[in-house]
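Of the protein chains in this complex, one is absent; all others appear in place.
Chains here go by letter, A, B and C, matching the order in which they are written, and residues are numbered from 1 within each.
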Amino acid sequence: MSPTANATSAKGLAGESDLGRAIEELAECSQLRPLARNLFEITFQSPAIAELARPGEFAQIWVERSHIPLLRRPFSFSRADRRDGTVAFYLGVVGDGSRRLRALSPGDRVRILGPLGRGFTLPETPGRSALILGGLGAAPFPLLAERLRQLGEEVVWVNGARTADELYPDELIPPGVQEIVQFTEDGSQGSTGRITAGLLPLLKEVDRVYACGPNHMLGAVFQLISSSSLARLPLEVSIEAPMGCGFGTCLGCAIPLRADGTNTEPVIGLCCRQGPVLRGSLLDWEQLLLQPAHLA
Amino acid sequence: MSPTANATSAKGLAGESDLGRAIEELAECSQLRPLARNLFEITFQSPAIAELARPGEFAQIWVERSHIPLLRRPFSFSRADRRDGTVAFYLGVVGDGSRRLRALSPGDRVRILGPLGRGFTLPETPGRSALILGGLGAAPFPLLAERLRQLGEEVVWVNGARTADELYPDELIPPGVQEIVQFTEDGSQGSTGRITAGLLPLLKEVDRVYACGPNHMLGAVFQLISSSSLARLPLEVSIEAPMGCGFGTCLGCAIPLRADGTNTEPVIGLCCRQGPVLRGSLLDWEQLLLQPAHLA
Amino acid sequence: MSTLSPPFDARVDLGRGLVLKNPIAVASGTFGFGFEAEALAGISHLGAIFSKGTTPLAREGNRPPRIAETAAGMLNSIGLQNPGVEIVCVDYAPRWASWPVPVLVNVAGADIAEYVMVVERLTGVSGVAGVELNISCPNIAHGLDFATEPAAAARCVAAVRAATDLPLVVKLSPNVTDIAEVARAVEDAGADAVSAVNTYVGMKITLPSRRPVLPGMGTGGLSGPAIKPLALAAVARVRRAVQVPVIGIGGIASPGDALEFLVAGADAVQVGTANFNNPHASREIVEGCLQYAQQHHLRRFADLRWQELEFPGAAEEGMRSD
Partner (left out) sequence: MSTLSPPFDARVDLGRGLVLKNPIAVASGTFGFGFEAEALAGISHLGAIFSKGTTPLAREGNRPPRIAETAAGMLNSIGLQNPGVEIVCVDYAPRWASWPVPVLVNVAGADIAEYVMVVERLTGVSGVAGVELNISCPNIAHGLDFATEPAAAARCVAAVRAATDLPLVVKLSPNVTDIAEVARAVEDAGADAVSAVNTYVGMKITLPSRRPVLPGMGTGGLSGPAIKPLALAAVARVRRAVQVPVIGIGGIASPGDALEFLVAGADAVQVGTANFNNPHASREIVEGCLQYAQQHHLRRFADLRWQELEFPGAAEEGMRSD
């Protein structure tokens, strides 16, 4: 590990992203299409970044050259196509920054910095993966599913939401998924109940789990698995933290880590460099979930 | 005169605009067309304001709902058409505010407040008017020329610039203008020289003068006329000052006035309420021209 | 929540009998003496109006340019242009007397005698509901603003207090090391309420001219959204320091902004710069705040206050900025 501003906390816990891979590209918006209520897919012509992006990594998009909003916004790669040089992001409209992205027209250019962060660990030998997502929060999964398929991995797609229309749309589920399991709290589609309710039997059949969604859902998934007989099942989660820079200098994206089982003192990691994808066991979930859902 | 924040200075010098006439309207951009290099015409559907606007009055346009730029931008009405409910403005691109207006697309909506300020005094009995403009700065003249024509007034159009391509385009000169006189400093079109060079003979033939352009040009026109045998020729100028509000509360648009010949102490007036159109003799030109051309 | 929840009460008591019908007022220097807004957008929705700063005699103000825009803010250097207290009392106050909104006159002076002179003249004038002392004025005797020295501020306030029984609001400057200290000093000296904040000293430079835009020393007062986070911190600090009502000011442009100040400890707020780019701002803010109160079943706006300000404790631990 290279010496960085983060040296106090990162020691032995998680590697850090390789900043040498990140590129600043002036990317041209080529398409913006609605996927579901309040979910859009925005595609950019960004060949250099498309070449490099891996599942779970993210980009910092400079939404606006005037000073409001001031900071870039982080988005996980949803697609990265080396052949046509495009990258795509799933865009949920939350506040000013995402609203301005939503307002881009094909031909508009924005500066994109990426790839940043550490993505998902891909399997060394093919097996079976569960991709667990809460609601529409599938952002990094299309790219992950594509790469897994290329590796010959079988994929189970596990999606939970309150009602059917908050589920990730069936027609968008990436090709090559072997099994689709859906939960809705009101029973309007798939099994009735929270995602955690029927999860364990399912997970008995997989070699690893990738999860993405609101932090509290990720925490529930971790809790369920780690307190079960599947405690040793590899689990990687993609988490979110407010980001000032995305590359380790502002120290704004602090996340509470737990040392590898031995050290019980929480330590501080950086979501942008040791994350956004982390082994579930590395996070201090209790501290993490103390933080307000409404960050800002 | 009503008692206002400006009561110290306005007494007896110039009337004030009637704020009761101003309306806030959510106006839809219906057209944006280039007129000349860096000059555009932007048209809005704004029926209530179109009904009221008079030549020389202005509107405050809320360019951007986020806070950059913070303040509205003042623009003189170039056209106001009661029949189709449109108002139009001439738009020179200077900085951030005008650039954002320039970027509007038909269908976009902005809040417009107007009409504001005091416009040109229209003749009570028809005669002959000179409309003097520097460069492209013709903003209020199309509307003025139209109203003068309706009153049966003859109009002489007097335009000066450094070179031919900085003159206001011939094809845009309002219909009904009887005579067109042009000056260029390099002689590339019309007579050679500054506008002030050949002005006096021309003005012998008119009953009143309306002038619009950079403050220093207006000052030169005033100086020329007032030190000539035409000193009593009615001259009205449309001047500019940085505006915080446009309706008399910020006291930001202070302009130095000279009391009607009797009082030689300069006093402070408000461009937005006693102007932007003022009798040339009311202004303290020496003080006014001390101000930097680059306001910001 | 019971279906028979007690009715919402929007009123705010600023002390000495001055009760506003709602906590939304407009800030001095951003609303003239109320007549422009009366003609343009109406005033009856307002909790109170704070007039342009008023001095013993008329003032012409500074030479232009007087304003300059900055990122999400504006600088002003108006120089207290005003018609003088006599015109205020004779021409303006009689019209205010019939308004459904209390008007407080913002008072400025070059020394304590001037403050006292203006306030004495205003006392007993029908239509004048109270005064707000702008103590961010250069103290001619000592060079510094009254607002920057707790003792000087207190002397000024005590002298004015002795001269009037009008509701007395003292407006604090944020350009100080510890605004809480000044707030306590003016509370002790008899202020019925404090308002915070006035503008921050700022400068804009233009490259073409290689000098400041504003005349003289080139400085002006910064206002607008840019200062909102600073003003919120100042208001929370003042709230902890004094018992009297606190009026929050600084960058308020939306109902949400106003409510944030109430969370930060303000009892009422003043809308300032936002009046310039939106003459309907204060009305939109009043309506938005009342709507929020209803939707969230508040009994009074004070329910919004950050609990930590009422019951200090856990938050006192040492977080620090860098």
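Just so it is clear, a contact is a pair of C-beta atoms (placed from the backbone, for glycine too) under 8 Å apart; a residue touches a chain by one contact, two chains touch by 3 or more.
These numbers were taken from a predicted model, which means no experiment stands behind them.
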{"item": "Chain not shown, its touching partners among those shown", "value": "A, B, C"}
{"item": "Given A:52, A:151 or A:250, the one touching the chain that is not displayed", "value": "A:250"}
{"item": "Listed residues C:105, C:118, C:236 or C:271, member touching the removed chain", "value": "C:236"}
{"item": "Candidate in contact with the missing chain, chosen from C:73, C:109, C:167 or C:279", "value": "C:73"}
{"item": "Contact set of chain B toward the excluded chain (per top definition)", "value": "67-68"}
{"item": "Where the missing chain touches chain A, by residue", "value": "2-9, 18-20, 22, 24, 60, 62, 67-72, 111, 113, 241-242, 244-245, 247-256, 267-268, 287, 290-292, 294-296"}
{"item": "Sites on chain C contacted by the missing partner chain, in the whole complex", "value": "28-29, 53, 62-63, 70-73, 75-80, 134, 137-138, 144, 148, 175-178, 199-205, 207, 210-212, 214-222, 225-230, 232-233, 236, 251, 256, 259-260, 263-264, 304-308, 315-322"}
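Going forward, only the chains that are shown with their structure count from here on.
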{"item": "Reference chain A; chain at largest CA-centroid distance", "value": "B"}
{"item": "Busiest interface, counted in C-beta pairs", "value": "B-C"}
{"item": "Mean-CA-position distance for chain C and chain A (Å)", "value": "46"}
{"item": "Chain A-chain B separation of Cα centroids, rounded to whole Å", "value": "56"}
{"item": "Rounded Å distance between chain B and chain C, as computed from the means of their C-alpha atoms", "value": "36"}
{"item": "Set of chain A residues in contact with two or more other chains", "value": "67-68"}
{"item": "Junction residues of chain C - those touching two or more other chains", "value": "71-72"}
